[in-house]
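The structure appears below as structure tokens.
As you look at this complex, bear in mind that one protein chain is not there, while each of the others sits in place.
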Amino acid sequence: MRHRARTATCLLAASVAILTAACGSSGSSGGSAAGDVLKITYIADTSGPGAFYGKDYVAGAKYAVDQVNAEGGVGGRKLDLEVVDSASDQQAAVGAMTKAVKSNSSAVLYALLSQNALAMAPIAQRSKVPFIVGQSGVDGITEAGDYVYRTTTSEGRFYEAMLSTLHDKGASSTAILYASDNPTAVTNATKTIPAIAKKLGMTITETVPVKTADTDYSQPASRIADSSPDVVADLTFGPAVTTSIQALREAGFDGPLYGTSALGAGALKPAGAAAKDTYYPSVFIPSPKLPWASGTSFLSEYQKATGSAPSFSAAGGHDQVMFLVAALQEIGKGDVTHESVKDALASVAGKGFVGATGEPVRFVDRAAVTPGVLVRWDGEAETVAPDQPSPLLAAYTGRG
Amino acid sequence: MTAVLELRDIKVWFGGVKAVDGVSLALEPGHLHALVGPNGSGKTTVVNTMSRLVTPTAGQVFLDGQDVTAAGPHEVYRRGLARTFQGIRLVEGLTVRENVLLGVQELPAARSRAGRRRAAEAADEALERMDVHHLAQVAPAALPYGVQRRVEIARAVAGAPKILLLDEPVAGMSAGERQEISAVLGRLRDDGMTMLLIEHDLRFVLGLSDHLFVLNFGQLLAAGDPAATAALPAVQEAFLGRKHVPA
Amino acid sequence: MIDWFSGNEGYIQGALVAALLAASVQVALRAGVLSFASVGFYGVGAYGTGYLTATQGWGTAPAAAVVVIITVFLSWLLALVLARLRALYLAMATIAFVLLVQIGALAWDSVTGGPLGLFGIPPALGTGGVAVILAGVLAVNALTQRGAVGRRLLLLRKDEALASALGVNVRRQHQIAFVWSAVLGSLAGISQASLLTVFTPENLGFSVMVSALTALVVGGTWHWSGPLIGGVVFSWFLSAYLGFASDYRGVVEGALTVVVLVFLPKGLAGLSELLDPRRLRRAAGTPTGGPGGVSAGVPGGVSTGPDRPVPAPEMGVSS
Partner (left out) sequence: MTQQLVNAIALGSIYTLFSLGLTLSWGILNVLNLAHGAIFTAGTMFAFLLTEHAAGLPFAVVLAAALVGSALLAVLMEAVAFAPIRARSGNALDAEMRTLIASVAVASIIVTVVGIQSDHQPYALPQSLLERHRYDVLGVHVSNVQILVLVAAIVLSALLVLFVRRSRYGRAMRAVAFDRTAAGMVGISARTLQLAAMALSGALAGVAGVLLAVYLGAADAHMGDSFLLKAFAIIILAGVGSLEGAVFFAYALALVETLVGYYLGGDVRDALAFVLIVVILVLRPQGLAARQGWQRA
């Protein structure tokens, strides 16, 4: 008897909860596209471990939307950016994605984590909703289908020019320290860099895997220092960047370092002077010396509008929106449907568009190709490397 | 006449401690045996060895003439050896009746549908025999200590075991409760139940048991007729001599 | 309604898988086995199905069948190895097992896709399929919550020595619970792989174990509906409606969990009890602590009576 009563109450409680949820959500997802507003859903990791970058992506996207709206919107229609926090969590990201593809958004944008993007892309493709990913170092992402685009250049593409530059400066051997639990780092450490090194005639003295959560880098660092390379690739993330660099210095390695765009200002600051002479590629840095004009003008206008310098994440968020805006402009006053947006995106991708990360930003297989910039950490700040190959991505100028 | 339960030269050593050191004894059908000994003399270890919770270092255990030294506790239970523990061990969250059902539901006979029904009937019968049937739907934790013990005994006898081991069933009880339990044990003996009663109080078992075993320092000190055995000087010394030594 | 469903499908799918995973931990716990091993088999299920379907081109049904058979075999072996361990020691050993599975997933590139994981897994099961699996599992759990099986399980987790002295083959029961738990974990993995179409080492590991146990305990450890409630709360409601907390999401989630743990000893499933006046009256008339012998009053109120399974030889089943 008492069991039955309890079960009944349970079911009652559950159904009440579901009904509440149903009512709560019907307001946001129901209804059709409003005539004079174009809705964009931006899913971003604005809390949790990815928040530092995720928030900047959103800031850049918001800035772009504000700019476009200030100029009267697209074809007389204002943009409405809805930001959803995916909390650096795959479940939250997938949940937000399935919700977004059923909403009246013209497209879904996402930054930042590859793991999440990988799970979201097939949903977009199945639902036939345009999906534009920022960041995400994984190449496989656009393989999901013709509705999926990526606006950040795969950083591996920059490595050839970066290594050539170091080679030109006299480096004839390199060692590699990489996070073996990060897909991008694994690809770059085991495929990209060895291939480039071979082409350049550089020898690889050691390849040492570490885990992002590792705390003892003295031992891998010893191994690398003992192999006496001219330069060392440091493909680690988070605090491991600081720790590994300090460990390398402590183990006796004094030469230049190079690595991923994850090195960035935030990660190198704690390392300070120890990280002096570290090179990494980026799609954008807030420097007036940036070798393409749209980048420097974005820098000054963003600074004027918001009072702070845009990070590469802000530039990335901006360009995700601008890519979509370019497509919407092509549609003009026409019917904005998921399909028409997809077709317009394909057309824009063919021509390229002007963004903060390139003038123009081109596309190969729906993934962005931008000029890039070689960054050097001078111990206190990131600067455009003095011996800058321009563009960093040699292939950039060659492609149409 | 074969013994229901027999220990042959049982030794149980925990590390260097010889808890039981060469005990042999046999329990005769229909008798109420008592195993007495001072605290720490190895009584509970003997019971645990019989019910197979403890594996002896050496020696053999026979149940109904079969060697069960290697069998698990659940197996000897299914073959008719039931026991109670020193502390009350009723399951919280189950009613009195459900607790007694635990005593029959794992028996091989309860596997079929008809068997389950007969088992439930046996449980209800045991509740009545122990005079706790009116408490069937009550949570046992709310009951007085003596009643809880009767529920436990009901659980132990519901499956109609060949032998019942009772580990200090009256420990910590008031005089009234002891009386109550001793009456219950007397009734079970009258019904022909073979029992082994573990007790540290010699006087309690004297009027009750048919056969007495005295254990000291893990060895059998004496065995036989209760009154005669209890009068032996060695037995007196073991009990009186240790009386003032805290265990 | 259909609009609403499809709009929330991602969250619902997450809740279903989370509920399956929580149920996998629960079925072990019900028999007194504090094991996380099912999370390892979640990985086995997901990678196994992913590999057989996406890489080898099998159909989802035969792949799932093979994976479940492998799970039964492996978990049975593991149960034999871990037979002597109890409580936190078993928890620790199974945590280690799950982390080894994760390391294996990272290292065994050719099958698991290494750190990149597997993608392109065919979405054959669908939300409905997983819901049917979960409903079946919950029905079995609900039915075995009462009757002889329910009593046996309660006895097992409250007092192992007593259980064996009442004819319960403790080791066998633990093995059955362990294998059943592994199978449910594996089913959760098969479902997750099929729903998400991707599976990576990040879908595995410590945080997954912790979420499964959290969902279970907050939902209601001992009630069949606990995993469902926990799954719905954590993978759906909190995922979907904690946006307002933004940066403080983790704080709100943690605080809610602590509050439920402190004030609802039976989890959210116990809420219904609070609402049931008859039980309330009965509870008021019944002291919860047992008398001396049942659960000795000890510091902190933790019962260390006979219901506490310890890996000492005289308490375990030594056969």
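The chains carry the letters A, B and C, assigned in the order they are written, with residues numbered from 1 in each.
Here, contacts are C-beta pairs under 8 Å (C-beta built on N, C-alpha and C of every residue); 3 or more make two chains touch, one makes a residue touch a chain.
Every value quoted in this text rests on a predicted model; they were computed, and no experiment measured them.
Here the missing chain is touched by one residue of C:70, C:99 or C:149, and it is C:99.
Across A:142, A:180, A:260 or A:320, the single residue that touches the chain missing here is A:180. Residue-wise, the contact with the chain that is not shown comes from A:214, picked out of A:66, A:143 or A:214.
Residue positions on chain C in contact with the hidden chain: 29, 32, 34, 81-82, 84-85, 87-89, 91-93, 95-97, 99-100, 103, 106-107, 157-158, 206, 210, 213-214, 217-218, 221, 247-251, 253-255, 257-258, 261-262, 265, 288, 295-296, 298-304, 307-312, 314, in rising order. Residues of chain A that touch the chain left out of view are 48-52, 180, 208-211, 213-220, 222-223, 238-239, 241-243, 246, 250-252, 266-267, 269-272, 274.
Following the convention adopted for this analysis, only the chains that are shown with their structure count from here on.
Set against the Cα centre of chain C, the chain with the most distant centre is B. A summary of chain positions shows that the Cα centroid lying nearest the centre of all protein Cα atoms is that of chain C. Spacing of chain B relative to chain C, judged by their CA centroids, is 39 angstrom. Taking the mean of the C-alpha atoms as each chain's centre, chain A and chain B sit 73 Å apart.
None of the residues of chain B touches two or more other chains. Interface residues of chain C, counted against chain A in their complex, comprise 1, 3-4, 6-11, 13-14, 18, 106, 114-117, 119-120, 123, 142, 145-146, 196-198, 200-203, 223, 225, 228-229, 232, 235-237, 239-243, 245-250, 269, 271-273, 275-276, 278-279.
Here chain A touches chain C in the complex through residues 2-3, 5-7, 9-10, 12-14, 17, 21-22, 24-26, 29-30, 46-48, 51, 84-85, 87, 89-92, 94-99, 102-103, 115, 118-119, 122-123, 126, 138, 140, 180-183, 186-187, going by the rule given at the top.
Listing the residues of chain B that touch chain C in their complex gives 48, 51-55, 70-75, 77-78, 82-83, 85-94, 98, 101-103, 105-107, 110, 116, 139, 141-142, 145, 148, 155, 159, 172.
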